[in-house]
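All protein chains but one are shown at their positions in the complex.
What follows is subunit A.
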């Protein structure tokens, strides 16, 4: 169980760090004002900008889905399997 928690926590931290970095580059117009959730700071994204923006979304969903998977989904699956085993036994 502790390993599952650590995996989910690692997903949350790695994804959150990547998301924070990308959003700090592209969605933080100024030091005073909206942080990480502001307007897009570039007009015409190049290929590298598009890759970075995609990676920002990927990091965000990796954090959310990774934590959900290891903290909620996999424990639920194992509980359900235990329940089925006890029921059949």
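Structure notes:
Following the convention adopted for this analysis, a residue touches a chain if its C-beta (ideal position, glycine included) is under 8 Å from a C-beta of that chain, and two chains touch if they have at least 3 such contacts; residues count from 1.
Please note the rule applied: contacts and distances are computed from a predicted model.
Of the names listed as "Sulfite reductase subunit A", "Cytochrome b", "Cyclic nucleotide-binding domain-containing protein" or "Monovalent cation/H+ antiporter subunit D family protein", the one that matches the UniProt record for the absent chain is "Cytochrome b".
Although one chain is not displayed, its contacts with subunit A can still be listed: residues 2-3, 6, 17, 20-21, 24-25, 30-32.
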